[in-house]
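All protein chains of the complex are present and in place, except for one that has been dropped.
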Amino acid sequence: MIVFYLSGNRVFSTDKNAIDGLHNNRHYGKLVNGKVFLSLLEAAYLVERGKIEVRDGKRRLTLEEVMKLGREEDELFDAKYLVYKDLRDRGYTVKSGLKFGSHFRVYRRGMDEHSQWLVWVVPENKTIAPNDITARVRVAHGVRKEMIMAVVDDDGDIVYYKIEWTKF
Amino acid sequence: MIVFYLSGNRVFSTDKNAIDGLHNNRHYGKLVNGKVFLSLLEAAYLVERGKIEVRDGKRRLTLEEVMKLGREEDELFDAKYLVYKDLRDRGYTVKSGLKFGSHFRVYRRGMDEHSQWLVWVVPENKTIAPNDITARVRVAHGVRKEMIMAVVDDDGDIVYYKIEWTKF
Amino acid sequence: MIVFYLSGNRVFSTDKNAIDGLHNNRHYGKLVNGKVFLSLLEAAYLVERGKIEVRDGKRRLTLEEVMKLGREEDELFDAKYLVYKDLRDRGYTVKSGLKFGSHFRVYRRGMDEHSQWLVWVVPENKTIAPNDITARVRVAHGVRKEMIMAVVDDDGDIVYYKIEWTKF
Partner (left out) sequence: MIVFYLSGNRVFSTDKNAIDGLHNNRHYGKLVNGKVFLSLLEAAYLVERGKIEVRDGKRRLTLEEVMKLGREEDELFDAKYLVYKDLRDRGYTVKSGLKFGSHFRVYRRGMDEHSQWLVWVVPENKTIAPNDITARVRVAHGVRKEMIMAVVDDDGDIVYYKIEWTKF
């Protein structure tokens, strides 16, 4: 079990296994000055999978505590977590899509190629404006990725819709 | 110039050119007892293209007058007109998509084959529920057509989005 | 009384009775890694029925508090809750109908067979476009389910309408 320490809204580790196993091989987190930093989404996922533990000082945090921290700074944290988990469980590499105005960019497996998808997470009950869609499709189109709307329903199931700019 | 006469919220003509040219060849309107009836959408388009003129009794109506009639009974008339016009200008055949829960069903050219697209018109400033989208995608999926959301912005520009159910 | 813990917009429990009784037998929630997760709709219902209690950390939440959380993320929460409750009270199994463009899919009892109904919740004072109806009827037709519109009035009473495509 690799130990990570809470640091603001991220967790970090200097453990070799964190660097080689999680970051280099599996593309979790970001390597800065010999430390692997994970987002709370990544941390929660790896806690749930039993790969890491997260400590706040000496105290070990439960999965629920990690998720609670995530929710405090992101009201979509739970919906995003379900999608993140679903994609990671299927073997995809999932990174933040912030730069592209989406929630995730998703790679087929490793990160050798460009990411192929931009994923935008929408809870079943949230109404959306057409511009929410058009902006994201525009970006995806510009960088030759596919824009995916991941709708999370009340049961926690996810349905994926590919949306693309089309010309008649 | 083929003459059509206003008849409530439609216009009609018994002109041979209306029957052969517009209806039989180009699939405009509906033929009922030797008369071609056009919707106000179709009429406005053909007036704008200079193919027909619409008379209310003896008075010739301007395009604006035809459109005004359209708006009176359909708050989406302008948005739908822009999309209708754009699709017709590109050579497609466009008919009502009501039965499929969309605004238009669109045929590649003639109506020999099944329509290929279902087009749902959404003005930029209208919010939508995810299930408004999922319902229409599901219909399209079931009948093997493509579901297109046509977003009309405040400048009257249209962007088309193909939305389809996808699996990761 | 089975204890569930609030986790964002869901609640979860690892209690055996939650897994066997609520999930396996009665088809509540979703089982993920040995935890039963319920939506706030399900949680509110089971709190009201006195089957579970929901805790936020150590504090026990009232039904009203659970519902308040639900409303925060779903403007239709109350209308949907009334319908959900009514259907569960009659012994039906109720799950999200998102994939079919409706709010609920409803099973006669267990989930052995396909769901038989798609339920679309409409508050009394919401106006609807005919194609909102025709889209959902078409979906139901395509998957051989019945399309039900559940109209919730201002007093919280529900009337169900079955809508189907018919030929004269």
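Think of it as A, B and C in the order they're written, each chain with its own count starting at 1.
Throughout what follows, a residue touches a chain if its C-beta (ideal position, glycine included) is under 8 Å from a C-beta of that chain, and two chains touch if they have at least 3 such contacts.
The structure presented is a predicted model; accordingly, all values stated were derived computationally and were not measured.
Although one chain is omitted from the display, it touches the following shown chains in the full assembly: B, C.
Contact with the chain that does not appear here is found for just one residue of C:32, C:111 or C:128, C:128.
Seen from subunit C, the chain kept out of the figure touches residues 86-87, 90, 92, 106, 122-131, 133-134, 137, 148-149, 151, 159-168.
For subunit B, the residues touching the chain absent from view are 5, 7-10, 29-30, 32-33, 37, 39, 41, 73-77, 95-96, 98-99.
Definition applied: only the chains that are shown with their structure count from here on.
Comparing per-chain C-alpha centres with the mean over every protein C-alpha atom, the closest match is chain C. In this assembly, the C-alpha centroid of subunit A lies 28 Å from the C-alpha centroid of subunit C. Distance between chain centres (mean CA atoms), subunit B to subunit C: 38 Å.
The centroid of the Cα atoms in subunit A and the matching centroid in subunit B are 42 Å apart.
Looking at subunit C, residues 98-99 sit in touch with two or more other chains.
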